[in-house]
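So, subunit A:
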Amino acid sequence: MGDEAAAYGALYAGCNFFAGYPITPASEIAEVMARELPRSDGYYVQMEDEISSISAIIGAVWAGGKAMTATSGPGFSLMQENIGYAIMTETPCVLVNVQRSGPSTGQATKPAQGDVLQARWGTHGDHEIIALSPSSVQETFSLTIEAFNLSEKYRTLVILLMDGEIGHLRENITFPPLEEITLQERKTGPADAPSFGGAAVPPMSTFGQGRFVHVTGSTHKENGMRDVSTQSVHQELVTRLCGKIRDARGEIWRIEEDYMPGAKVGVLTYGATARPAKGAVLEARRQGTAVDFLRLISIWPFPEEAVRKLADRVDVILVPEMNLGQISREVERFTSKPVLPISRIGGVIHRVEEIKDEIIANG
Partner candidate 1 sequence: MKEDKIFHPRANKYLRTEMLPTAFCPGCGCGTVLNGFLQALDELKLDPKELVFVTGIGCSSWIPSPYFKGDTLHTTHGRPIAFATGVKVMKPDMKVIVIAGDGDIAGIGGNHLIHAARRNIDISVFMVNNWNYGMTGGQVSPTTPFGVRTGTTPYGSAEHQLEAAEVVAAAGANYVARWTTYHVFPMVKAMQEALRVKGFSFVEIIAQCPVSYGKMVKMRRGSDFLKLYKEKSVKVEKARQMSDEELEGKIVVGKLKERKRTEFVSTLRQINERFRQELAN
Partner candidate 2 sequence: MITINEELCKGCEICTDFCPKKVLASSNTINKKGYYLPAATHKDKCTGCRLCELMCPELAILISKE
């Protein structure tokens, strides 16, 4: 199951603290963590809600831990305020959102991709975010490890933006030998190195080192002390926090391209939807239509370069997604060519046929 793969990915990444609150279709992640963490001297805490879950993991990280939480739509909404806190305080941690059908309780047990823009803009204030979206169980495992690595590399919260389809999907996976897994170490520095400035990604002092670390979600100086009245302090801080991700977007982008000569139509997709989309592309090609395929693995920062490249190649871009058009809008920002969403909501994944028909109709 994708959920289990996320849990094992976290364990392989060295996660030693998990706090969560049960919710379909993410509960299995919590159950695996609750079972496995104590065996590797880690800790699982079931909190009283999702607000406290994200709070607890941030606390655990400042206490030296590597931490993750997992949830779905309603819980993701509750976590928004402290997503901003993790960004502002540069706390490396991982949040898994196994998207389900909303708004509100919607279809609690059905998959969706309705939180794509919430992942980008859900918390208030200017910020950049990293979100990765797996399309298979195996990829869920590897992307969870990458999520941890990116969180450490850029000292920020990283979202693993799954959907319920992948979360509950059963397929075989192989666990690589531990020595084949590269882990990004936490960036540390000498006692007098500022934890909140002086470098795009400053080294991090944590609690218990006798350094009197001061962490605040309010605007702060390089040494972490609050300064909420100086315009330049805020501007420098928020510009750096956004810049450290924006400027590294080329390194963060992860995509899968499958292009062919003469394609007039391109399919851009992500997550579970990439599976029927890929099937449709192969089927359309078999039936004689040249078509390009682009899968976004990193959704945020948005792989705009890849999208521009695709747009240069084709006349029309089809965007199948399990919402009423979220990523398709983002695609429109980077091309003047027609972008046609193929939306599907209601908890049922796209059929290969319907995407293939659109490809052929536009190809």
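Basically, a residue touches a chain if its C-beta (ideal position, glycine included) is under 8 Å from a C-beta of that chain, and two chains touch if they have at least 3 such contacts; residues count from 1.
How were these picked? Simply put, all candidates are chains of the complex that A comes from, given by their letters.
Keep in mind the model is a prediction, meaning the values are calculated, not measured.
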{"item": "Among 1 or 2, touch partner of subunit A in the complex", "value": "1"}
{"item": "Partner candidate 1, residues of subunit A touching it in the complex", "value": "16-17, 19, 38-39, 41-43, 45, 47-49, 51-53, 55-65, 67, 81-82, 85, 207-208, 210-218, 225-226"}
